[in-house]
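Removed from the display is one protein chain of the complex; every other protein chain stays in position.
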Amino acid sequence: MVASTWTRRHIISLADFTIAEYDIVLQTAASFQEVLSRPTKKVPTLQGRVVANLFFEPSTRTRNSFELAAKRLSADTLTFAPGSSSLTKGETILDTALTYLAMGTDIMVIRHQHAGVPQAIAQEMERVGSQVSVLNAGDGQHEHPSQALLDLFTLCCVLDPDQPRASLMQGKKVAIVGDILHSRVARSNLWSLITCGAEVHLAAPPTLLPEFFRSWGAPLEEAGARSPLHLHWSLEPALADADFVMTLRLQKERMTQYLFPTLREYHRSFGITHDRLKHCKSTVKVLHPGPVNRGIEISSELMDDPRLSLISQQVSSGVAVRMALLYLIGSGKVGDGKS
Amino acid sequence: MVASTWTRRHIISLADFTIAEYDIVLQTAASFQEVLSRPTKKVPTLQGRVVANLFFEPSTRTRNSFELAAKRLSADTLTFAPGSSSLTKGETILDTALTYLAMGTDIMVIRHQHAGVPQAIAQEMERVGSQVSVLNAGDGQHEHPSQALLDLFTLCCVLDPDQPRASLMQGKKVAIVGDILHSRVARSNLWSLITCGAEVHLAAPPTLLPEFFRSWGAPLEEAGARSPLHLHWSLEPALADADFVMTLRLQKERMTQYLFPTLREYHRSFGITHDRLKHCKSTVKVLHPGPVNRGIEISSELMDDPRLSLISQQVSSGVAVRMALLYLIGSGKVGDGKS
Partner (left out) sequence: MVASTWTRRHIISLADFTIAEYDIVLQTAASFQEVLSRPTKKVPTLQGRVVANLFFEPSTRTRNSFELAAKRLSADTLTFAPGSSSLTKGETILDTALTYLAMGTDIMVIRHQHAGVPQAIAQEMERVGSQVSVLNAGDGQHEHPSQALLDLFTLCCVLDPDQPRASLMQGKKVAIVGDILHSRVARSNLWSLITCGAEVHLAAPPTLLPEFFRSWGAPLEEAGARSPLHLHWSLEPALADADFVMTLRLQKERMTQYLFPTLREYHRSFGITHDRLKHCKSTVKVLHPGPVNRGIEISSELMDDPRLSLISQQVSSGVAVRMALLYLIGSGKVGDGKS
């Protein structure tokens, strides 16, 4: 393990992640991936530590992934479920977090429907002088770092299964297709892909990809570099010669907001199918963060095609990457040469 | 343990279970029953394995029983709760199962309100080439194999606590009373009891026991055997000389379907009481899968009579039998001489 070179305490956003940090995550995840291939998929790394999964916004999939990652590191887990919780009793979010701190939590994994909550909790933890680490498991439309990191790990493992590393992404063309506007997954992926040297092409109807997204590439252009970020209001230019196609989940409830005419219409214009992939590189692979609306973002046939779809690998990578993240931010405290 | 002779990968239905298989389950459950009598009721058999309890239809009782069984085998458990889940987000059930597969699940315990879901998931697991085992924890009105197996274990332990085995049921008369029509418990019990040589008498009002149930005994009659299955629309002939009486849960919501006049009426005609048991064998015992509506399916006094009621033993047997099932279907993968 390479934790010794890791200095980041919280993982809130990928905006300022360095290539060196991506490489540590990829390398650590790869070693846990190996652990997961053993019959007994467990290591004692976080024994006696407490990981609290505070999912103010419910999510069975991501919560279970983090829970499993924590259990495989032998940590004890606490789960916060909204609804039947103190929140409905008038307690503030920060006070809820302080309660979990006082119970002895070591790492807080936080999902919240509002952007900024994990950051606010991380600041509160530092204000009161605690050693707790905060891991953002999705905040509003802001970021979802562990998803982008598992996507990156999945891509790099395709390119070199033995030694996944950030430099493999250099010059690769990645198309991100779908509801960019509302997607925290897209935002986090933008940071990781661009930092690792990929060229990112966003494709969506204008209502889901406003002009202001262009500004995300601006800093690079101003620095004299060619912007690695491209916007398209149709699918074809984004897919042309692409190495990877990332589809985003379409939340059906958006329909009520008249952002596009019908789901059928959406699929016809932006749904990914075998046919649509013809203009990509011959080695193209397709990703989706799940849960998938079959036949909308992606055709059912494509989703089930193991030669093209990386969806299952993304879920598997999720456990390894989350083990890596919990290990990296937990190891400072665990370390002390004691474990 | 006798896992070496066990070849079944999934447990979906008891329809094709053999006597040899019943004997393996009974013998394995008996050895775990012994483990459960120790102060430390835990064995390392499934350490590092993941048992996912996917309860699309909620059930605290059965889920807790499986969870405890898994924990006592030292497995890690994941729990899928409907409501706050991806299902409400448009994901198909098979995709949900594939997600748990990709996370590294070894055994899926599945309950669903629709018949056939565990079977469909088992087929999908095989289609994609995984080693996952599926255990049906109740699907619609189809089957509930672990309940029937714990019932069988409970009965055989009454007949010979030291060596529970299928042959003990040979020639025993078992009355099954109540809502046969909607009961997956009754269906699974029919298979196990008849295969083990018991004579099964079903008793219910005609609305809850349609004529077509007679056909379940037909294959045996055609094979020249006297059918071991008898239908009664009144209680007395079913109870006469019975060795065991299995009462079924009456779902009160059926009342709205006008299947019988009133709950009081139902209890008067088909409720089991001390008085009603007078015509059974003197050694008769009563079972109920729970949760019980006291005073409807069974009188409160009878339920609390430890000389006659096996209800508590059924729950205890449940943990031992579920440990046995998880062990048997999990041992192929666990085995490799490594654990």
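Read from first to last, the chains carry the letters A and B; within each, the first residue is number 1.
We take it that a contact is a pair of C-beta atoms (placed from the backbone, for glycine too) under 8 Å apart; a residue touches a chain by one contact, two chains touch by 3 or more.
Bear in mind that the values here come from a model prediction, so they are computed numbers and not experimental data.
J.: Have a look at B:L36, B:I93, B:V128 or B:L159 and name the one touching the chain we're not showing.
T.: Within the whole complex, the residue contacting the unshown chain is B:L36.
J.: Which residue, A:F66, A:F80, A:F153 or A:W216, contacts the hidden chain when the whole complex is considered?
T.: Counting the whole complex, the residue in contact with the absent chain is A:F80.
J.: Tell me which residue among A:D16, A:D95 or A:E236 touches the hidden chain in the full complex.
T.: Here the residue in touch with the unshown chain is A:D95.
J.: What residue numbers in chain B mark contact with the hidden partner chain?
T.: 36, 38-42, 58-61, 64-65, 67-68, 71-72, 81, 249, 251-252, 290-294, 306, 312-316, 318-319
J.: Extract the touching residues of chain A with respect to the undisplayed chain.
T.: Touching the chain left out of view, chain A contributes residues 47-50, 76, 78-81, 84-86, 89-92, 95-96, 98-104, 128, 333-334, 336, 338-339.
To be clear about the criterion, only the chains that are shown with their structure count from here on.
J.: Would you kindly tell me how far, in whole Å, the mean C-alpha position of chain B lies from that of chain A?
T.: 41
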